[in-house]
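Not every chain of the complex is shown here; the ones you see sit where they belong.
As written, the chains take the letters A, B, C and D, and residue 1 is the first residue of each chain.
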Amino acid sequence: MLSEYIAIKALENGVTLIGLTRGRETKLTHTEKLDKGEVMLAQFTENTSAMKIRGKAVIYTRFGNIETFTE
Amino acid sequence: MLSEYIAIKALENGVTLIGLTRGRETKLTHTEKLDKGEVMLAQFTENTSAMKIRGKAVIYTRFGNIETFTE
Amino acid sequence: MLSEYIAIKALENGVTLIGLTRGRETKLTHTEKLDKGEVMLAQFTENTSAMKIRGKAVIYTRFGNIETFTE
Amino acid sequence: MLSEYIAIKALENGVTLIGLTRGRETKLTHTEKLDKGEVMLAQFTENTSAMKIRGKAVIYTRFGNIETFTE
């Protein structure tokens, strides 16, 4: 419950947050769809040790804000 | 009890705070409706490891204030 | 006993502080009414992991002061 | 014994500090009356997770000083 959380704001419809498992084999734990303007807060958990973000979004992290698709 | 809390202020009626489960399968734990001007304080818990916010709102987080719908 | 507390000052009569349960099912734990000018200090507890504030009030939090009804 | 304390200074006679219980049901634990100019220091305890202050007073908290009745 004390693990860090990150925040994601979708900048378009259909942004995807994909959780990946912590175990020996890395599998998908969950896929969450966000519509434009929605915000999601998510922690790393006992089951999820990695997250992948697809689609135009801002990700709020300990390293500052990271925007997808902004070369 | 020591886990972090976030705050949400609804900027319109019908803002939704959706809790998502911590377990192997990610399910909805709870949906809370907020009317315009109401404020909610919520912790991550043993059962809730993610939250999704829909509707015009300000979310107060460790990364500062995040507004939904504000491209 | 070491969990964080927040403070609420009612700016009108009938401000409501609603506690929501920590368990698998989110239920109301308690509803407290505050009259104009009264101040309440409240901790997150073993039973309460979320709070909802209705009515004109200032909420003192780790994110600063949040006023309800102040678009 | 290590839990935080707050301080209250009564600015008029009859300021009331009401303790509310930590348990599943929220009840009054104690009511303390303060006369004008008296100061009370109080900790959150195993039994008390919320406090309500009525009457003209200054409350010294981690969020700074909060005055009741000062719209």
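The definition used in the following text is that a contact is a pair of C-beta atoms (placed from the backbone, for glycine too) under 8 Å apart; a residue touches a chain by one contact, two chains touch by 3 or more.
What you see is a predicted model, and the numbers here were worked out from it, not measured in a lab.
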| item | value |
| --- | --- |
| Identical protein chains across the whole complex (4 displayed) | 12 |
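Operating definition for what follows: only the chains that are shown with their structure count from here on.
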| item | value |
| --- | --- |
| Rounded Å distance between subunit A and subunit D, as computed from the means of their C-alpha atoms | 42 |
| Centroid distance [mean C-alpha coordinates] between subunit C and subunit A, Å | 29 |
| Overlap residues in subunit C, where contacts from two or more other chains coincide | 2, 43, 45-46, 61 |
| In the complex with subunit B, residue positions of subunit C that touch it | 2-4, 6, 20, 22-26, 43-46, 49-54, 57, 59, 61-64, 66, 68-71 |
| Contacting residues of subunit C [partner subunit D, same complex] | 1-2, 5, 7, 9, 11, 19, 29-30, 32, 34-43, 45-48, 60-61, 65 |
